[in-house]
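A single protein chain has been omitted; all remaining protein chains appear in their positions.
When the chains are written out, they are named A, B and C in that same order, and each has its own residue count from 1.
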Amino acid sequence: MSGISVKAGGISLETPGILASGILDENGYTMKRILQEGAGGAVTKSIGMEERPGYVPPVVFEAHGGIINAMGLPNPGIDNFGDEISKAKESSKPVIGSIFASTPEQFMKLAERMVDYGVSAIELNLSCPHVRGFGAEVGSDPVLVKEIVKNLKGSISIPIWSKLSPNVTDILSIASAASDSDAIVLINTVRAMAIDIYARMPVLTNTYGGLSGRAVKPIGLRLVYEVKKELGLEIIGVGGISTWVDAMEYVMAGASAFQVGTALWNHGRSVFNEINEGLASFMNEHNIKSLAELRGVAIR
Amino acid sequence: MSGISVKAGGISLETPGILASGILDENGYTMKRILQEGAGGAVTKSIGMEERPGYVPPVVFEAHGGIINAMGLPNPGIDNFGDEISKAKESSKPVIGSIFASTPEQFMKLAERMVDYGVSAIELNLSCPHVRGFGAEVGSDPVLVKEIVKNLKGSISIPIWSKLSPNVTDILSIASAASDSDAIVLINTVRAMAIDIYARMPVLTNTYGGLSGRAVKPIGLRLVYEVKKELGLEIIGVGGISTWVDAMEYVMAGASAFQVGTALWNHGRSVFNEINEGLASFMNEHNIKSLAELRGVAIR
Amino acid sequence: MMDHVRVTRKVRDTPTVFSLYFNWNRDVEPGQFVMVWVPGHSEVPMSLSQTGKEKCLTIKMYGDTTKAMDALEPGDFIYIRGPYGKPFSRVKGKTLLIGGGSGMASLRPMINEDSTGILAARGKEELLFENEFHDGKAICVTEDGSRGIKGIITAGIDSVDLSGFSMIYVCGPERMLYAVYKNIQGKTENVEFSLERSMKCGIGLCDSCSVDGFEICRDGPTFNMKQVSEMEEFGRTRLDRSGKRIYF
Partner (left out) sequence: MMDHVRVTRKVRDTPTVFSLYFNWNRDVEPGQFVMVWVPGHSEVPMSLSQTGKEKCLTIKMYGDTTKAMDALEPGDFIYIRGPYGKPFSRVKGKTLLIGGGSGMASLRPMINEDSTGILAARGKEELLFENEFHDGKAICVTEDGSRGIKGIITAGIDSVDLSGFSMIYVCGPERMLYAVYKNIQGKTENVEFSLERSMKCGIGLCDSCSVDGFEICRDGPTFNMKQVSEMEEFGRTRLDRSGKRIYF
């Protein structure tokens, strides 16, 4: 299936579907298996400076057409994550290190360690609460985003991807601020929650969570399309992809590659190969030699 | 079913489910029928100063768990809408006049005409493009929202509801700006789009549209909960309600009443009576005398 | 969800009416309709004039959209969603199919050995599907008298004994439906009308197709005599594309 190999965000992918951050990517053995079973690359769970246990369960809720999660960024801390990356790399496929922090300095430290661990690219999770603003996310502050990205691009040798939140009034100002990145990754989860009427309380321990899965595909597609159309940036699409048709929609909206997360839940690991095969046979049928030919063709 | 009658946003409703703006409320005969078949009130289609035909179809797309629409605010203009309201009022139930405009002055003119037509309340559709900002919505500009609401509250004698967009970074600043309203209506549709991979183009003529239906319930629920918890304002919930359980979730999140739109598509007009009966029997079973007792009980 | 289907055949039925044939794996019953999209043009409602495995759209050239459809050739794709709406009820015994203009399109799947047709048009070239009726059971009515009875459709109705039919099905523009309704009223209750109004969503959300609080796309397009007789808007008033009330 050489036709579906792509170059995206500064790296080469044998197959265009990447495992999204936070789903089945805490343990190196899991990433390795998923990479061996059809994923073109894997983004690690978002890793921060310190070890964090995450929130007490319930941390997920099965909503209509998707999942609401509030894991609470559990992670072993950057110092404890090297072995997992080594294990995942035994697949000989690219591993992308996702990192989260509140300040440009922390992002820099985390990125440097990720480089030491041998990742192929860094993905900045710009969707965590920060301190400068009040209650807002790092990724909703264009000034901070610009500073973080500029800082990293000045000294990190591998590609930098910026993963943005859909929970903003104006995605274009944020994406512009991140435009030095090698790719914009869209979208993270959509703010949401679940209530149980018999328990008379929110289900997630954290009350608020993020919606992902099929329900958010139209939202992600729109953000990818808009950013590609208006700014022309390199984009990696994510949000609700569970079939090759979904993936193709993202490509036609302008994505160079795509990530799959929640679909692992209802499709299992085989989702990557199913998507790969669907894309290849569509391209074959329509006589398309490379996925890149279809990138952004839907943009009007 | 006296237990489910509520006072909400300054008006009394025999049953707590209101027909949402833009769905089956262009023709007075339709509103009348829906009111007679179980809706407690009906919000009209959003009406502006001038007649507008709306966008050329396709204007809707059936997505997973919802609908993406870009009707383009078709409406006959405020001068041509009086007869429809009169017809709807033959049901003897409250009709709420939805209006859209770009300036406080236009909102005022529209509201005055709606009062003349005998509506029970005005709903401000604060989700249309305006000119002051660039590409943004009226409803994402707190200064403008405050001005519009203040202006109206100063001279219109009937209740004013402010319907807000979920497509904002910080709902609390917008809701605060609208806090003089008799109710905050949450949510309007979530920005979204659909692409057809065979046509290789966006399906909606307008490219971008708004997602509604079951897919957005977790998003709406969260905004209602957050605004109620943080600001304590009177809220009317809308977004993805299709069963009595959904409606009860909104009530427990803090809504005084709720609206139903997209569910008319897969459930038909009977959705209102199904919800009414479900709520009444739940309340009966749990020995609850009035829906107001359950308002906001899930808030932690 | 939209399906893309390939046009397999194209037939010119009259100077202004043509049919596009295609295969589509959905079950459709006579009287139901689909929303048809030719990218770059408006999406419009169309009945299916053939409902077996091979489906057919029979289209009257009218404005921009139907002209764009006329530019399609076998091999081209059209995009359809549906089927939508309530089908005609099926009965045993003799049936009468009354079609004005392109109205015979949605009645065509009901043509069989027990059915008689009343076909009305301006002139004989515009008569649709006359030859599909068995043993010459097609009564033609033309305004110019070029074929069959000279006059309008009600003249055709007056020429038959309505009591001989288990069900009468009527399809055409609303003004014609109203004339037929007035004509038949009091003679028999066994009548179903297929109503047409401008449609935007096709799925019961936008209210552009409603008549007396019924959505034609969902509660119809087929309505029986009793339902139609209780309607205040039918034949009298409707909303235009913006929602402005207009009167026939």
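Quick note on the criterion: a residue touches a chain if its C-beta (ideal position, glycine included) is under 8 Å from a C-beta of that chain, and two chains touch if they have at least 3 such contacts.
Everything numeric in this text was worked out from a predicted model, so none of it was measured.
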Contacts of the unshown chain among the visible ones are A
Answer key for A:I34, A:V95 or A:L233 versus the chain not shown reads A:I34
Across the whole complex, the chain not displayed is touched by chain A residues 23-27, 29-34, 45, 51-54, 56-62, 67, 69, 71, 74-77, 80-81, 83-84, 196, 198-199, 201, 203, 205, 261-262, 264-265, 268
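Convention: only the chains that are shown with their structure count from here on.
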When each step joins two chains that touch, the fewest steps from chain A to chain C total 2
Chain centres computed over CA atoms; the one at greatest distance from chain A is chain C
By C-alpha centres, the chain nearest the middle of everything shown is B
Chain A to chain C, mean C-alpha position gap in Å, rounds to 50
Whole-Å distance, C-alpha centre of chain A to that of chain B, is 33
In whole angstrom, the CA-centroid distance of chain B from chain C equals 36
In chain C, the residues touching two or more other chains are none
Each of the following residues of chain B touches two or more other chains, namely 201
